[in-house]
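This is the structure I want to talk about, given as structure tokens.
Of the protein chains in this complex, all but one are displayed in their positions.
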Amino acid sequence: MAKYIVKRIISAIITIWFIMTLTFILMNSIPGDPMSMGKALQPEVEAAVRAKYGLDKPLIEQYLTYLKNYTHGDFGVSFQKIGLTTNRIIADGFPYSLKIGGWSSLFIIVAGIGFGIISALKQNKIPDRVMMIVSTLGATVPSFVFATLFLYVFNRKLGWVPSFGAGTWKHYIGPVLCIGMFSLAYVTRLTRTSVLDVLQQDYIRTARAKGLSEGVVIIKHALRNALIPVVTYLGPMIASLITGSFVVEKVFGIAGIGSLFTTSITNRDYTLIMGITVFFGIFIVIATLIVDVLYVFIDPRIKYD
Amino acid sequence: MENIKMSPDMWTPLEKHEKDAEKVSRQSLTFWQDAKRRLKENKVAMVSLVAIVIVILACVFVPMFYPITFEDQILDFANIGIMMDIYEIDGSYFYMNGEYYLIDVAPDGTLLKKHPLVKDDTTNKRYIYDFNGQEVIVDYSPYFNAKVEYMNLEKKAKKDSSIDLTEAKFNLDNAKKVEIKAGDEVLNSIDRVHNKTYILGTDNLGRDMFVRILHGGRISLIVGFVAAFVNLIIGVLYGGIAGYIGGKADNIMMRIVDVISAIPTLLYVILLMVVMGNGMMPIIIALSITYWLSMARLVRGQVLGLKEQEFVLAAQSLGASTKRIMLRHLVPNMMGPIMVSATMQIPSAIFTEAFLSFVGLGVSAPQASWGSLCNDALLTYMTYPYQLFLPALAISITILAFNLFSDGLRDALDPKQRK
Partner (left out) sequence: MSDKLLEVKDLRTSFFTHLGEVKAIRGISFDVEKGESIGIVGESGSGKSVTSLSIMKLLLYPGKIVGGEILFNGEDLVNKTNKDMMAIRGNEIAMIFQDPMTSLNPVYTIGDQIAEAIMKHQKLSRKEAHERALEMLKLVNIPDPEKRIHNFPHEFSGGMRQRAMIAIALSCQPQLLIADEPTTALDVTIQAQILDLMKSLNAKLDTSTMLITHDLGVVADVCSRVVVMYGGLIMEKGSIRDIYYEPRHPYTMGLLKSIPKVASDEKQRLIPIPGTPPDLLNPPTGCPFYARCEYAMRICNTQQPPYFKSEDGKHESMCWLLHPDAPKNEKYELLKGGVKIGK
């Protein structure tokens, strides 16, 4: 088990390095450099700024400095807004995104798995049909559409929720639901398929043949196995929740890291884009790593892989 | 034995054909015939297929023959919806748009022209028009006053967090905003008619929504199909080679796939878009070079499995060339899962394109895609919801149809997975 975990950690580190390098290469392949994006400066001022940020050094040296800074937790500065740094944006925006993403994950795990199980146990009956229709729609409607529809109905027409910002708990209902919609639909379907599949397995018949009650058969024997593929999805799900927050934060006017990222894209603030991308990348890789490690405790077979 | 009547001829032996007589003659179908039959029986999938075909044909052909192009704009006719409340005075009909300008219309809903303004009375918050000597006043002071009141409350709320603005905002949004008076008489709308000139209304620049949605559909569908196709090619080649060669090469190739798949794809699509700039081609390229991984994995798995099968060994031992084995034996056997996976990639590419356009990385004006149409409408969707919901509806219906169709295709091609 320890060997597996160490292996996963090493591969996560390699992935993070890969993400950092890829980002660096991509951002340096944009014609021009950060300096040429802003206003034209006097040559001596520009040279001074270049020297300050190390842009006069050869690319390889810039790369090494970049790696060093990032590993020390310094994700770069904006070249467009004086005094704005990636770390600042992360500090300001990430708590909101984390809050929305966290609640959303919880909501998806509880509701998605719950709905999936009910659906599977009531296969082809009315609750199953309803849930399948809802989850098909959930996987079909883009989150920004769902978000605007939500605001249109519950804010504009009914006046139940506020439209903008992130003050009270009421502000979070919309974002949490809208970010989660797609994954909720997916988790519901995945759980349903998985439970149905597991219920066909021979070991379920063995459990029944032992004289166990249907409840024990389902909860103890079916669910634990059925949830294995669901857990596998949780890592990528966190990724989709966070990236999903780009649009949802935009619609709900929440100054989370997603909308700050979108703003920096619109402004073509390259250093910020680079910093936030790497930050997101690292966050997602770590989230996936945690899920993978948790996996070991659910599926005993993994140790020998 | 009890009540069976025995007769001697009962004991005569049966001929071969008599034995077969009762055999249920079930037609033997090839895999593809069988799959086709199953797909045809699946009503949901067939309806979805019809919907997809209709959407594609409409997007391709209608803009060719439609009198208005997606670029034509008449600013005077901006933001006019599908249904119009029309007013009548002295036999002339008019419609009032969201900015309280009056537009002459025919009684059937054809837009004529913007009615000339006589006076813009900013002090009293009203517009004054002239209809054949009759003075018509559009008084928008009720909304203006309500707005001022709300803004004061908002200022207070900034200091005092106990004030909840939700209700005030709601009241403001739903307050009566404007009054039209002819002399002292308040005019009421006489009818609600369809917009004859623009069947789905216009956007904020007075462009026809209908043709823009169809045009946007072209872009979205092209992105979806091309990206799925390129993914298919890359995935099949990469996965096929890895699986067929096997051994060390396979190991290295799949390690590369593992590393790439560990990075969050959407971030890199965004980054690529930032690097390459906006437009349809960059989206296609960005999607193509990031989304082929699952296809490569699928194909490799299939090839590895099939390679061990007896019929491939048989072909090899008969001296068939690698190319022949690939094309004649491997590819046809893998077609099922590959087709299903490719069909599933189309909606996912459309989805991603919409997402990118919505974040502001999509095609740029005057071009449109479904995502960028939604993005354009976002700022004013509270006032002009149709501008957002119509393209949104188009995306949703298309993706739904693709999803349901690919579900049906999977069920048809892989009966084992059927639930």
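Quick notes on this structure:
Labels A and B are assigned to the chains in the order they are written; within every chain, residues are numbered from 1.
Quick note on the criterion: contacts are C-beta pairs under 8 Å (C-beta built on N, C-alpha and C of every residue); 3 or more make two chains touch, one makes a residue touch a chain.
Computed from a predicted model, the values in this text were never measured in an experiment.
Of the chains displayed, those contacted by the omitted chain across the entire assembly are A, B.
Only one of A:189, A:221 or A:250 touches the absent chain when the whole complex is considered: A:221. Of the listed positions A:12, A:207 or A:285, the one in contact with the omitted chain in the full complex is A:207. Contact with the omitted chain, checked across A:84, A:98, A:255 or A:298, is made by A:298. For chain B, the residues touching the chain absent from view are 1, 4, 6, 9-14, 18-24. Residues of chain A in contact with the chain left out of this view: 201-203, 205-214, 221, 224-225, 228, 298-301, 304.
The rule is simple: only the chains that are shown with their structure count from here on.
Centre-to-centre separation of chain A and chain B, using mean CA positions: 23 Å. Chain A meets chain B in the complex at residues 11-12, 14-15, 18-19, 22-23, 26-27, 29-30, 123, 136-137, 139-142, 144-145, 148-149, 151-152, 155-156, 159-163, 167, 170, 193, 196-197, 239-240, 243, 246-247, 250-251, 262, 265-266, 268, 270, 273, 277, 280-281, 284-285, 288.
Those residues of chain B whose C-beta lies close enough to touch chain A in the complex are 161, 165-167, 169-170, 173-174, 258-259, 262-264, 266-268, 270-272, 274-275, 351, 354-355, 358-361, 371, 374, 378, 381-382, 385, 388-389, 392, 395-396, 399-400, 403-404, 419.
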